[in-house]
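Notes to accompany the following structure.
Note that one protein chain of the assembly has been removed; the remaining protein chains are unaltered in position.
Labels for the chains are A and B, by order of writing; each one numbers its residues from 1.
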Amino acid sequence: MTAFLDVKDLRIHFPTDDGLVRSVDGLTFSLERGKTLGIVGESGSGKSVTSLGILGLHKGGRARMSGEIWLDGEELIGASADHVRRLRGKKMAMIFQDPLSAMHPYYTVGDQIIEAYRIHHDVTKKVARKHAIDMLGRVGIPEPTSRVDDYPHQFSGGMRQRAMIAMALSCDPELLIADEPTTALDVTVQAQILDLMRDLQREFNSALIVITHDLGVVAELSDDILVMYGGKCVEYGAAETVFYDPEHPYTWGLLGSMPRLDRERTERLLPIKGSPPSLINVPPGCAFHPRCPYAERTEGRAETEVPELLKTSPGHLVRCHMAPEERRRLWESEIKPMLETT
Amino acid sequence: MVTYIIRRVIGALAMLLIVSIVTFAIFFLVPRLAGATPEAFAARYVGRGASMDTIRLVAERLGFYDPVAVQYGRFLKGIVAGTEYDTGAGVDHCPAPCFGYSFITQQPVWPNLMDRSRVTLSLGIGAAVLWLVGGVATGVLSALRRGSFFDRSAMGIALAGVSLPIFFTGMISLSIFSYGLGWTAPGGAWVDVTIDPLQWAYNLLLPWITLALLFAATYARLTRAGMLETMGEDYIRTARAKGLVERGVVVKHGLRAALTPIVTVFGLDFGLLMGGAVLTESTFSLNGLGKYAVDAIKNNDLPAVMGVTLLAALFVVVANLVVDLLYAVVDPRVRLA
Partner (left out) sequence: MSETLLSVQDLRMHFPIHKGLLRRQVGAVKAVDGIDFEVLKGETLGLVGESGCGKSTTGRLVTRLLEPTGGKIVFEGQDITHMPQGRLRPLRRDMQMIFQDPYSSLNPRHTVGAIVGAPFRIQGIKTEQGTKKAVQDILELVGLNPEHYNRYPHEFSGGQRQRIGIARTLALKPKLIIADEPVSALDVSIQAQVVNLLEDLQNELDLTYVVIAHDLSVVRHISDRVAVMYLGKIVEIADRKSLYTSPMHPYTNALLSAVPVPDPKGPRRTRAHPAARRRPEPDQPAAGLPLPHQVLEGAGDLQDGRTAPRAAGQRAPRRLSLPRERAHRHPRARDHHRLTVGAPWPGWPRSVPHSRLEPTPATERPPPRG
């Protein structure tokens, strides 16, 4: 029995004049209905490309895709573009980062939701409009009957994101992908949207993928967390595992880079040295090795050999050359105390 | 919105007033400053061989001895309210938009202009339809198949279309299609649309195509650039993510947004064209405003020049106004205040 969403060895490569961009390079994960997967990574880690790939939005483009994407028992990479298009918006939907640019400025919010609904439902405009008003009400937009005829720019940032969510949910999708859903929002508005997404997921029992660089958002929503770096998964596990017992130096780096309000203020942040890699020129061996403080402990393997993503405990996968025992020892004795010092 | 329109109309009127002052100054004040006598102006009306007394009489009657400012006031009044001319034999009434009488034909300028603008309008509208359809379609296809053979050849032709002057393409096509193959009407053929629409279209076909080719090239490039930009927008990705078919994505979401700047350019182009497609009309011997202007200037026919200049200015100003208002219709984000 396969999972509701099963992604196996997904690769998405883009040939360019400068060389092959390996945006996603062998990604495997699965997700059940009603569960949330958080994908964490920095710019260029391949997290957004993954989500567009699942939706089939690279089809017909320059991208070269391989691997398997099973959605509810159906394989999507080999399926025809038109078949995937029919699933898009209905079975799987997406919420984008910046609702201002993601909504068409020339059409009313209502028109855009009506369009989304009518693509997959053979109903009259009137019926679809009623549905749109209903959806706007459900995502907490006051006076939906009059706001339905407003243009996106007449909405505030938070209301726009609500409208975007209403549009994505209009066909009752079973898989919802949210790409940085709150990044463009103010913190108080972000809180409302996070509440809303949690409530709606419970209501619709959909599978949710949240893509973000914000560990707070991930911690709040996710059951599982997948940390991406240079197009590959470097750590994958239950949310508690990844937050309390992380084993990959990159995950440690992310945790150390982030000033936290829920703890005493640390004197210094512990950043990761260097910058995220360019996907054209991913460093050989472990992609993280130029930034990894522990690279020299691998007897040179970090520079030459790509580490495997290996199980370190049930449900916890880590891609690192260091031995699991050493990683755990480092985390317990060095990293964790450092993150918690006052 | 209403206050915006009122403000814009007032602005447009002020602009026309300035244009009229400047043109009037150029044709009546500058020659005077340069030493031309009132008699010199009057002499143009009476023709050669008239006695000095006749000239003086005409100059007196037409008010050429008055200060230029007074003459301008009279000119303006003529446009707004009409004028009475004392012809000696009686009083001639020149109704409301009165630009005076042509030096050459001795006929009132305004009805003549109206006649001529029918030709120009026919030419402009037909060509505009062709160039919009052709240019936008080519641009969209080029953008969607960027780098393809179609894109490259279309853009090559567009470049040629922009760079070749109309009298060149016009002459060549006339000599091939009209005089050589006999497919199209010869130059100068004109029937009003109210008399015979088919013949009207047939006569104008070649000028339309020639003129449209020039503009279609610009519009194809503009549309292509606009489409390339909008097709990369986030809302296009959203439309695809909804499961919309690609044609819907392109037309309803991409083209709709890419058309906005084209509307602007189109309004301005069309306004300018109405002021006289000088080269096209000359090439195809069409008696439109452009040819009227050329003839008027050649003959130093001051009232005619004044009239055609102001009419052209009116077209441009109105086109500008329409474009601005249209912008608010096309793009709901534009608030007119």
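Things to note:
FYI, contacts are C-beta pairs under 8 Å (C-beta built on N, C-alpha and C of every residue); 3 or more make two chains touch, one makes a residue touch a chain.
Because the structure is predicted, anything quoted here is derived from the model rather than measured.
Looking at A:Gly60, A:Gly78, A:Pro271 or A:Pro284, the residue that reaches the missing chain in the full complex is A:Pro271. Of the listed residues A:Val7, A:Leu37, A:Ala184 or A:Leu309, the one in contact with the hidden chain in the full complex is A:Ala184. Although one chain is not drawn, the whole complex shows that of A:Leu136, A:Leu215 or A:Leu309 it is A:Leu215 that touches it. Remark: the omitted chain is touched by one listed residue; of A:Glu75, A:Asp195 or A:Glu305 this is A:Asp195. Of the residues in chain A, those that touch the hidden partner chain are 42-43, 98, 100, 154, 156-159, 182-192, 194-195, 213-220, 222, 239-241, 243-245, 253-266, 268-273, 275-276, 313, 332, 336, 340, 342.
We take it that only the chains that are shown with their structure count from here on.
Averaged C-alpha coordinates put the centre of chain A at 56 Å from the centre of chain B.
By the touch criterion stated above, chain B contacts chain A in their complex at residues 233-235, 237-246, 252-253, 256-257, 330-333.
Those residues of chain A that touch chain B in the shared complex are 52, 55, 57, 60, 85-90, 93-94, 96, 98, 101-106, 108, 115-116, 119-120, 151, 153, 167.
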